[in-house]
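Yeah, one chain of the complex is gone here, protein chain that is, but the others are all in their spots.
Note that the chains are named A, B, C and D in the order they appear, and that numbering of residues resets to 1 at the start of each chain.
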Amino acid sequence: MSFFSSTNHNQKDIDKVINTKLSTNGKALYLAQDQGLEHGVYEFDNSSINPEHVFTIAEKGEVDAFICQKGLAEKYASSYKTNIILKVNGKTAIRKHDEPYSAITCSVKRAVELGAKAIGFTNFVGSQHEAKIFDDFRKIQEEAHDYGFPVTSWMYPRGEAITSDTDAEVLQYSARVGLELGADMLKMKYNGNPEDMKKQIACGGRAKMLMAGGNKTNSTDEFLKQVEEVNNCGAFGFAVGRNIWQHEQPIEVTKAIRDVQIRGLSIQDAMKRLKSEFEITNVSIPDSVDSNEETENKNFPPIPPQN
Amino acid sequence: MSFFSSTNHNQKDIDKVINTKLSTNGKALYLAQDQGLEHGVYEFDNSSINPEHVFTIAEKGEVDAFICQKGLAEKYASSYKTNIILKVNGKTAIRKHDEPYSAITCSVKRAVELGAKAIGFTNFVGSQHEAKIFDDFRKIQEEAHDYGFPVTSWMYPRGEAITSDTDAEVLQYSARVGLELGADMLKMKYNGNPEDMKKQIACGGRAKMLMAGGNKTNSTDEFLKQVEEVNNCGAFGFAVGRNIWQHEQPIEVTKAIRDVQIRGLSIQDAMKRLKSEFEITNVSIPDSVDSNEETENKNFPPIPPQN
Amino acid sequence: MSFFSSTNHNQKDIDKVINTKLSTNGKALYLAQDQGLEHGVYEFDNSSINPEHVFTIAEKGEVDAFICQKGLAEKYASSYKTNIILKVNGKTAIRKHDEPYSAITCSVKRAVELGAKAIGFTNFVGSQHEAKIFDDFRKIQEEAHDYGFPVTSWMYPRGEAITSDTDAEVLQYSARVGLELGADMLKMKYNGNPEDMKKQIACGGRAKMLMAGGNKTNSTDEFLKQVEEVNNCGAFGFAVGRNIWQHEQPIEVTKAIRDVQIRGLSIQDAMKRLKSEFEITNVSIPDSVDSNEETENKNFPPIPPQN
Amino acid sequence: MSFFSSTNHNQKDIDKVINTKLSTNGKALYLAQDQGLEHGVYEFDNSSINPEHVFTIAEKGEVDAFICQKGLAEKYASSYKTNIILKVNGKTAIRKHDEPYSAITCSVKRAVELGAKAIGFTNFVGSQHEAKIFDDFRKIQEEAHDYGFPVTSWMYPRGEAITSDTDAEVLQYSARVGLELGADMLKMKYNGNPEDMKKQIACGGRAKMLMAGGNKTNSTDEFLKQVEEVNNCGAFGFAVGRNIWQHEQPIEVTKAIRDVQIRGLSIQDAMKRLKSEFEITNVSIPDSVDSNEETENKNFPPIPPQN
Partner (left out) sequence: MSFFSSTNHNQKDIDKVINTKLSTNGKALYLAQDQGLEHGVYEFDNSSINPEHVFTIAEKGEVDAFICQKGLAEKYASSYKTNIILKVNGKTAIRKHDEPYSAITCSVKRAVELGAKAIGFTNFVGSQHEAKIFDDFRKIQEEAHDYGFPVTSWMYPRGEAITSDTDAEVLQYSARVGLELGADMLKMKYNGNPEDMKKQIACGGRAKMLMAGGNKTNSTDEFLKQVEEVNNCGAFGFAVGRNIWQHEQPIEVTKAIRDVQIRGLSIQDAMKRLKSEFEITNVSIPDSVDSNEETENKNFPPIPPQN
């Protein structure tokens, strides 16, 4: 069904893509925005609703890649230099999904044609639909590897048998499942316990661990603390959404994460630098602004011209 | 499975089709008739039951495209100059569909062979069948884009979690889903609140917003008022069915919409012109007329000769 | 999946097949026998159980085509000159089917290889399985059209929402569905009201209407009366089974239908001719006869030699 | 999906295979053993558990073909001269199947590569899964015919609407279904009434009737009596399993069936010959014998050496 660049499947080539194109000094930072599909538009404010705004953060924040669905990649990505990790499955939150399944929303072939550098896929381990999900994953993973594309798997435990999706053993089991199924990177929750994260990373073996950013934390300090802890556990990197684009200083916080992750700055120093940088770069993102902003519907973007 | 005109998927080429072939002065007006499948024949009167009648309205009303199912395209479209947007999924209303799913009724390949200019597809977001619908949409959208065809998605919230399909947030969420999944145009309801529509348009981003015409309004004024409001919100255009072909002056009302949408006429001026034009063009549509019309079954068309 | 005679899909070519090969003077008469699958063998008597008998009626009665399932086409059709319309889906009546679905029983490719001239397909509109049925129909209809084959659709309303499958509006809606889905001919019930049939025909538009023969009527007069009425409504033709092969004068009654349908004979004149013809052709069909016929199982055919 | 020996589908060629390769003097006798999958190993004794034993019976008994599943064909058939009819669907009896469905266990392509001469397939008419079964059958039957392979269909009525699977009308209906779906041979039960069987054969038309051997009868006489009756009804042949390989004189009983079926011997004469032959051929089948046989697990075969 697919045309191959090569039939010589080679994990080394795939690892090389991760190491040379999707990381910096052996560590990865990805900006993610698929909440418009997964959660709903209540997540967005006047700026973040506009994909141009978020792409600009990705580009100016110099993240290793931007994670998004096909529609954003098609309509916006060509204007920006940031690498794309194309999320190829998803669902809405309109209906409650106790036993979730995410439909395939983009073929690997199309992701390749759109110039993406890697594939993102959500595995809901434990869901009633696990078999169908694994079946999808196999096809996606193998076709991606045929193209020499790395595959990042969201390893999310779900379903009636899961009482807590941050239970240490459940997370560790999920990491191992990701490794055995053939994921190259695992995007997973951090449950706040560094020892648990170390085991989680060990269970994932040679599949590299990415901490999922999750809900916006109460303070920047709190989030950077998590970054520092998980980085110290040996994680490969971070896939962050709301803690960046819901932040009032999205580019600066991106740089602060890097300061902690790569440059070894303490949280105090990173925070200090964040505040000083703010003075300089604060106005650099072309917000969508027009007169409507003064209305009571302020938290939504103005209408961009169409055509 | 498909043969490609080109493997170089290019959103710019697709946008160009919309801008050069499927709009006028950057604004679109489409006439739609798939109610014979979706709603039942009670929607039709003696004239509108006859596809020749409705194709004639499309042609003489100079709409940018006529939206219909495959059967009408195959059997009638070659006689008319109007562009076709081929609706490729659908269902009947015989059985009640609280959690609707529309079957694929036309392949993209066939739509291309029939000379259509774009594809229409209904996404019922929130339906129990959402995953299957998204799966269908992905295949249709990607094959259409492979051919360089724009895709218009009906973004209709449905299912047990939807209490109102005109709820502002639900509509805005649905618009965003359309964008993220890769629709090029979104055909959606207008809930009557211009501020909500502005947000809805913003949520759709670079996917262009088309207002769905919906039920016939009580008066022409009322409908033109909606057109004016939504146009002022920045919408790309209108996909109208019953408010045109159930109108006693279908061609004239089409022109009146254009007067408001493109020529900037006030509703009063558009209405004035509508009434004067009526004098001239009233008899221009070749109605199916024969002696049976005088029977009590007047609201149905006479029998066309077969063979 | 299919090999094409041509990729230039052309409705005109398909209509030409109907007009030149599957009708006489612009009117069609088809003999149908798939009741052995759909209803059970209780429909058959000593003669009609034998497909050779029924093929002979088709040939000698000079109908425009014989409608049957693949098995009969494979094993009998090559011995007869009659055109075949191959019915490509079906089910048994062993299990009760309130929400019916008919499996595909023959591929279009095989129908073509067997020399059939058109495809027959049952659409149960309103059935719980409507989406799957429409999906099947799309594939069958498109592949048939790729080969230049007309498609006849049985448009049968079914399912929990249908209280009567001869309700006028339901029949008219079903006719329209057939048109919009791309059927070329519609095989449908006649509810006995000519005005309803006229509307039904109008709803079908350029898809040609065939009256389904249905159960054997109480008298030949009664059936010919239906033929006359429906023909006068403008129907394209008739697809008749039991009213021919359960008739004691199957060939003569076939000619009587033609007399009414094409030659404009009154029912009285047609009946007169039927009775006189009977004298001449009565013994022309090679019935399966042997000594067993005198047993009490008289209404079943004798055992044909095997191999 | 398949490669064709020829696209000229020709029923005559298929019939020729049956007449020249799969029958003797116009009558067929097949030995069947798929009970290891369908029923369980309790059907087997120390000898019949070993496929080598049963293949030897087939070869020495000179049956027209041996019916088995793919595994036996792959691992044993190449050592024997007997033709294979490959049974391509099946299920276990571990779970109770009131509404049975048999999975496809062998592709037609593989059956062809293994040198089989025909295909066997079970149609459970009336089962809740009838549509899926018919769908499978269509694909199998058409691919087999593409290769010029005859198809034998087990026509077994099943499901909640079936009160007795030996009801005459149900059997006759099932035979007709087999004919209409395109089976070339029908393997069916005999309900013990010759007049019913005659009708059953007539309902099957040009699809040839094979009586299914069924459970081992109480005596050889009783079984030969069935053979004589059904043969006299005009049946094409017999597909026998347990009445041969559970018989203490499997080869001799095979020859006795032939005596009755082809040579026109009376049951008394066939029984006489069976008993005299027994003296000569009794030890001709290489039973698996070793010292373990003296244990209490006598009714199971000794362990064959592996590798």
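By definition in this document, a contact is a pair of C-beta atoms (placed from the backbone, for glycine too) under 8 Å apart; a residue touches a chain by one contact, two chains touch by 3 or more.
Note that the structure is a prediction, hence the values are computed from the model and not measured.
Asker: Counting contacts across the entire complex, name the shown chains the missing chain touches.
Answerer: Within the full complex, the chain not displayed touches A, D.
Asker: Can you work out which residue in D:Ser23, D:Thr56, D:Gln69 or D:Thr82 touches the chain that's missing from view?
Answerer: That would be D:Gln69, which touches the missing chain.
Asker: Considering the whole complex, not just the chains shown, which residues of chain A touch the missing one?
Answerer: 1, 7-9, 11, 15, 18-19, 23, 26, 125-128, 130-135, 138, 142, 145, 157, 159-162, 169-170, 172-173, 176-183, 195, 198-199, 201-203, 205-209, 233-236
Asker: Go through chain D and note every residue touching the omitted chain.
Answerer: Touch set of chain D with respect to the missing chain: 34, 36-37, 40-42, 49-51, 68-72, 74-76, 78, 90-92, 94-96, 101-107, 109-110, 113-114, 288, 292, 295, 297, 300-307.
In this section, only the chains that are shown with their structure count from here on.
Asker: List every chain that touches both chain C and chain D.
Answerer: none
Asker: Would you mind checking which chain's C-alpha centre is most distant from the centre of chain B?
Answerer: D
Asker: Since chain B and chain C are copies that touch, just let me know if over half of their interface numbering is common to both, same, or not, different.
Answerer: Comparing the two copies, chain B and chain C contact each other through largely different residue numbers, since under half are shared.
Asker: Rounded to the nearest whole Å, what is the centre-to-centre distance of chain A and chain C, using the mean of the C-alpha atoms as each centre?
Answerer: A distance of 59 Å separates the two centres.
Asker: So that we know how the chains sit together, what is the shape of their touch graph: line, ring, star, complete or other?
Answerer: Shape of the chain contacts: a line, open at both ends.
Asker: Which of the chains touch, listed as pairs?
Answerer: The list of touching pairs comes to A-B, B-C, C-D.
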